[in-house]
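Here is the structure we will look at.
A single protein chain has been omitted from the complex, and every remaining protein chain is retained in its original position.
Showing chain A:
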Amino acid sequence: MAPHDNRRPFKRAAISDQQKRRELSLLRQAQNRRDAQQQARCLASSILSLQSAAPESQPEQSDIELETVPEAEQESEAFSKDLDVRQASKLRGPEVRKWFARQLMLPEWMIDVPDRLAQDWYVFARPAGKRCFVVSSNGTTVSRQRNGSILHHFPSALPAGAKIRDGSGSAQSYCILDCIFHELDQTYYVIDMVCWNGYSLYDCTAEFRFYWLNSKLEESGACNAPSHYHKFRFSAVPVYNCDQSGLHAAYTGVVPYAKDGLLFYNKHALYQTGNTPLALVWKDENCSQFVIDTDGKGEIPSQQQVVLELQDDRKLVTSDDPPVLFGCLDGDIIEKSGLHTGNLLRFAIGDGGLSFVDGKLEKADLIYLGKSNRARAFADSYSKGFQLKSL
């Protein structure tokens, strides 16, 4: 038996570069496989949520008649969890638009005053600007508008928002903020916090989310002036209890941004994607410069307009969940205009306005104008129709 050689590596790195290449390749492949899987899962869920809107009955006459759509599947929005927001950046084309359109919590128009407004609700002045999701992860920050298009791609002081050496770039760490980008002062006004530092706030009440938003955002340094690793300033908005003085402050108070209406948030509501009656928006000429739709030239059109989605049975529905049927389109128009299922169409509300029976929309006088802007990803909501009516 020979003696045993116990020599050890001398002045050598622990692993060879070849081994490193091998491991990095395996890592990339595993990541790509995960992405492919995740994409398959996400695609499946976004297709599903779009299909869920298809109603069953088919009206016989081409006259525009109204009925509410039968109860649609309840879970169609259920996939809107934080993981998907990050994964969804892998989606392409129309899919990405459809997907992102459904991730933000969308307020209904305020039609009546909710009970216990003073006790259960917050109010704040909505900044004018582009509503978007801001996602920070892996050392970078991306903001995406409701239609899925990227607004900015930038470094930020949010956790995991820039490649800096404090180790905050760990894979677990990421943030998702519901923001409005205010062009004038190039600031992201954070109106809600969905995930912070890897911790999901979807299931937290607005009360907690706003508290968290105010303490954490400041702490992170995201409110500081822009710098090399922090391209845009973030800011919280002043939020008030919905009592007399709070309402007054929100309505008339001076804020550093241009106001676009008031937002009301129910304190006990969780972050729910899509339209929700637990968040409401109010606009009038005192608190918003955009109270009325304007056309491309900034002029007020003679008739108010709504955008509705065309279903495969010629029905026109809102973006609500379940969608509300506003009417049915004439087959001729569909053929002549080369319209397809899923197209978003712009209508003027005619002199007939909207008629209601027992609080339900019964009839709407709609005049077809044409296809809506391509960047639009969703139809208007039912409550917009209402506020238009009440104007």
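Quick notes on this structure:
Heads up, the rule we're going with is that a residue touches a chain if its C-beta (ideal position, glycine included) is under 8 Å from a C-beta of that chain, and two chains touch if they have at least 3 such contacts; residues count from 1.
We take it that contacts and distances are computed from a predicted model.
Missing chain, UniProt protein name: "Importin N-terminal domain-containing protein", from among "Glycerol-3-phosphate acyltransferase 3-like", "Importin N-terminal domain-containing protein", "SEC24 homolog C, COPII coat complex component" or "Guanine nucleotide binding protein (G protein), beta 5b".
Listed residues A:Met110, A:Ala162, A:Ile176 or A:Leu329: the one in touch with the omitted chain is A:Ala162. Looking at chain A, the residues touching the absent chain are 1, 3-4, 6-8, 10-11, 13, 16-18, 21-22, 24-26, 28-29, 32-33, 36-37, 40-41, 44-45, 47, 73-75, 78-79, 81, 83, 139, 155, 162-167, 169, 172, 198, 228-229.
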